[in-house]
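Before we start, here is the structure in question, set down as structure tokens.
The other protein chains are all here in position, but one chain of the complex has been omitted.
Up next is chain A:
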Amino acid sequence: MENTTWLIDVLKELQSQQPKFVDQALLADTAVVVTALDQRLTELNGELDGRTWNPANW
């Protein structure tokens, strides 16, 4: 995801504005999920590039 850093910043700011611990915790964990999703998409896009540019198929 192109805007992961910005999303994490938004989540941190929202987290600081929540009075309930359970909501702070959800937003903190969401940042973990956003990061994991970003990493997975990067890996899969890399694999797609690698398989698409396979000289054996040329």
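Assume a residue touches a chain if its C-beta (ideal position, glycine included) is under 8 Å from a C-beta of that chain, and two chains touch if they have at least 3 such contacts; residues count from 1.
Assume contacts and distances are computed from a predicted model.
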- prompt: Can you pick, from "Protein involved in polysaccharide export with SLBB domain", "RNA polymerase sigma-70 factor (ECF subfamily)", "Iron complex transport system ATP-binding protein" or "Flavodoxin-like fold domain-containing protein", the UniProt protein name of the chain not displayed?
  reply: "Flavodoxin-like fold domain-containing protein"
Task: Name, in rising order, the residues on chain A that touch the hidden chain in the full complex.
output: 1, 3, 7, 10-11, 13-14, 17, 21-30, 32-34, 36-38, 40-41, 44-45, 47-48, 51-52, 54
